Structures are given as C-alpha cells and as structure tokens.
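Structure provided below as structure tokens; questions to follow.
Other chains of the complex are left out, but the ones given are in their true place.
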Amino acid sequence: MLSKIASRLLLNFLLSVVVIFCLPWYDTLGIRLSMAPFSILGVAIAIFLGFRNNACYARFNEARHLWGTLLISHRSLTRGLKTVLTDRPRQIRQIIDLQIAWANALRVTLRQQPLSPVLATLPESVSTQLARYQNPCNGLLMLMAQWLAEQQRSGALSDIIYTRFEQHLTDLAGIQAGCERIANTPLPFAYSLILHRTVYTFCALLPFALVNDLLYMTPLISVFISYTFVALDALAEELEDPFGMEDNDLALTAMCTSLEIDLREMDEDDNKPARLRPDSHYRLS
Amino acid sequence: MLSKIASRLLLNFLLSVVVIFCLPWYDTLGIRLSMAPFSILGVAIAIFLGFRNNACYARFNEARHLWGTLLISHRSLTRGLKTVLTDRPRQIRQIIDLQIAWANALRVTLRQQPLSPVLATLPESVSTQLARYQNPCNGLLMLMAQWLAEQQRSGALSDIIYTRFEQHLTDLAGIQAGCERIANTPLPFAYSLILHRTVYTFCALLPFALVNDLLYMTPLISVFISYTFVALDALAEELEDPFGMEDNDLALTAMCTSLEIDLREMDEDDNKPARLRPDSHYRLS
C-alpha cells in the first residue's frame, strides 16, 4: 500500500516545487487561488471519505464476522456429532473431511484460486459427484446434507436431533451466501470514482492555493495534507475487498488451518497440520 | 448518471463565465458575496448529504442482503427436500419450479414489469390458481405451503421436519415483505427535496462568492466544488431505489438465473439456463 501512496506523494511534492518556481508569472497567467474554497472542499471531502471508510470497514468487519461464525458452526456440528453418534467414528471422519474441504473450497473460490488442491484431499467418489456443480461449496453442502439425512434414515439420529444439526448446515449456507455477496457486490463503483477524482484534483490544486501564504513551506504542507487524504482513500480501497491477498486482508488460509486443527483434535485425530505463523512482514496469508 | 451531472456542471460553468463578465457592474447592482457564509453552508450541506448518503446506502445494502438471504432459503429448502424425500423426485421438481417462479415474480414485481413471462413457465393449473391473487408472490408461497403440508399429511414428512422446512417459507415471506417495504417506502421525500434545493442554490450562488478572489479561476473551482456536491447527491438518488434498471442497481436477473442454476444442479436437472454475463458496459441487469 505504501508504494502506491509514495508515488502519488512524490508527484505532489514535485508539483509543489514547480508551483514555487512559477510564482512570478501567476499574475500574468491570471492564476489566483485562495484557501477559502479549499476549506469548504476539504471538509466536504473528509466527510464523504469518512462515509466511504465506514462502508468499507463494515464490509471488512462483516467478512470477519462471517468467518468467525464459520468456525462456530463447524466446531458445533463436530461437537454434536462426536457426542451423539459415539459409535460411528468412521463416518464422522468422512463428514469432518467434507467440512474442511468446504472451508477451503470457500477460501479458494473467494480468492479466485484453482480448486484442484482442495479436491485432491477428497476421495475420488466425492470429487466425481462435485464435478456436476458450478458452485463447489454448494455441492459439498449437498453431500454433507445427504450424510446427515442417511444417519437420520438409519435411525441413529432422531428427527429432533437431525433438525438441530441440519441447522448448522443452513448456517453454513448463510455464511457462504454472505461471503459471495461481499465478493460479488463491491461498493457502488461511482463512490470510489467520485472520491478518487475529487481527492486527486484537490491535492493537485492545493499547492497553487498554498503558495501565496507559505512560499517555501508549500511542499511540506501540501504533501502532509495530501498524505492524510490519499492514505485514507487507499486504505478504504484495500478494505473494500477483504478476501484478497494484500496487506490488510483477512488471513483465510490461517483460519482454515486453525479450523482443521480444532476439528482433528475433537476427533482425536493426530494427523493435523501445523498452525500457520506470520511471515517476515508479520503477515498471515 | 454522468449525463445528468454533466448538464448541471455545464450550466454551472456557463454561469461562472457570465459572472466574470458582469463583475464591473456588481457595485452598482449592490451584489456583494463573501466566502464566509458559504463556508458555513458548505459544511452543513456536506453533513446533511452525508446523512442522506448513509440512509440511501443502507437501503441498497439491505436490498442486497435480502436477495442474499433469498438464495440461502431457496438452496436450503431444496437441499433439505432432496436429502429427506429421496423417493419423490417428481414432486420435488414441481416445487423447484414454484421456487424459481417465485424469485422471478418478486423480481418483475419490484421492477414493475409484466408478470406474464413468469407465469408462462408454470403449468396452466398453477397459473389459474394464481389469478386470484393481487400479489402473485403471496399466491406462489401459498402453493408451496400447500405442497409442503401435503407431504406432511401423506406421512412423508414428520411434524418436526415439516416445521423446519416451513420455516424457510416464512423466511421467504420475510424477504418479500422487506423488498416490498424498500420499494414502497422511499426515503421521506422532504429529505431529497430539501437537499436538492440547497445543493443547487449553493452551486448557483457559488460563482458570485468566488469571483472576487479568483477572477478567471472562478469557473474551474466553481465546477469542481459543484461536482463534489452534485455527484454525491445524484449517486444517493440512484442508490435510493436499488430495484431499478439503472447503473448502480442490483443485478436481479443475474441473481435469478444463478438461483435457477443452483437449484437445477441440486436436482440433477441438466435443463438449466446459461449464466448471465455483464454487457459491453460491464453491467449486469
């Protein structure tokens, strides 16, 4: 993020220097700018930028909430199955595999990465059945629902306990739909466009307005004001898509690994992955 | 959206030019405007505009949430029926047809389009029954509820599983009522009116206040400030009605198609529509 901002601020600095050198010719050119209109603009842009930041942070926050709920639903489903179906450990391992695959499939779908590494963890019979689905998460949910309905038909789950567990699947469907909604419906494009335009025009005109009062201090103050506005504009842009792989995005891979550890532990299965650690830039992917 | 704004900005530009030419006569005419009152007004209008933007974006966002929940409820109902009633594929296809028709009927009702293309996809016996209803979605929901109650009466669904599925119908009723509420209760009209009036008066008076300080720069700055206010006012107007067919409105047709694909896939029915692609302006309808 800093590199994007840095280049913009450098441009602003250079423009400010040029503006200082051209000052003697301004009267001839008819260039006259005072601070008063910039004061109005500055407040208006700050208010609108604050609004966009709010909306983008709300998207980021909702995405984080959804993945938090994902953890709850999976843990609760496994906890329920392990305590009620104590005599079917083999079948439970099957559905736990499906649950982990579902979380990973959601992750790669949201990040538009290839699905094949996720499918490779599943038995071939399962991946064949999934081939029919354009939406693999929907397919995996169908398989989990079939597994659950089989337990109910076989009498291992009463209707009441079946509907209780089935509720977790509906919750997962809700999480999936929520994530798809955030990924597919960006903030109305016009917001970003209008704000980008006004922020950049504002910063570009700023040195002309400052130079009369500040002279040699123009570059310093112009770059400082520009930094405040440009940095918050850039941050909002990044938060808008919380499922990407950039600096401030959600650590979906770490969450999927953490979920796998939790479920394997509940299943007394020692075949569990190592917890992801932040990389040298303190980032989790 | 841009054409609407462009004409307003052109007007503002022309007014600014006229204002520059008339400057020598201002003292005679008693026209004296300074920036100070505009500074107060600018902040106040920006705050109120920010409030309206918030409210309009909340409408847009709620509409998007409702359609996201619509996807969940329909997918979950189909998933539940397919896994529990494994021996009644023919009846399940009937209710899937009703579900898809319901989503399409909601779409055309919200967009005030004719209902006939939706009814044409249903068997005649069904469309005759629907004729009685002023609100076709309500009628379709009644038919789905009758289908579900028949399965329960025939003993295929226990009371517990029946109420579980019936909950999805209540959720659909909630989605329908939510969409109707958004479509039928606009933001109190007075908000738009007060803000339109103040924004336009503000922009029209602006050149008179700027001309003393800025002289030939007046058109540039006047158009820039006007752009910031007018563009955000216009965007709020567009977001206010999220079910329309304009630039930033929801892609209801694409969502209905996507729902149909999902349900057909779950039903192992290859007779499914092609996914909608954005048109040459990157728009989905």
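Order of writing sets the chain letters: A and B. Residues in each chain are counted from 1.
We adopt the following convention: a residue touches a chain if its C-beta (ideal position, glycine included) is under 8 Å from a C-beta of that chain, and two chains touch if they have at least 3 such contacts.
As the structure is a prediction and not an experimental result, all values here were calculated from the model.
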Subunit count for the whole complex, all chains sharing one sequence, 2 displayed: 5
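Convention: only the chains that are shown with their structure count from here on.
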Separation of mean Cα positions, chain B and chain A [Å, integer]: 24
Interface residues, chain A side, partner chain B - complex: 30-34, 36-37, 39-41, 43-45, 47-48, 50-51, 54-55, 132-135, 138-139, 141-142, 145-146, 148-149, 152, 159-160, 162-163, 166, 169-170, 173-174, 177-178, 180-181, 185, 188-191, 194, 197-198, 201, 205
Touching residues (chain side chain B, partner chain A) in the complex: 1, 35, 38-39, 42-43, 45-47, 49-50, 53-54, 57, 60, 64-65, 68-69, 71-72, 75-76, 79-80, 82-84, 86, 158, 160-161, 164, 210, 213-217, 221, 224-225, 227-229, 231-232, 235, 238-239, 247-248, 250, 261-262, 265-266, 268, 275
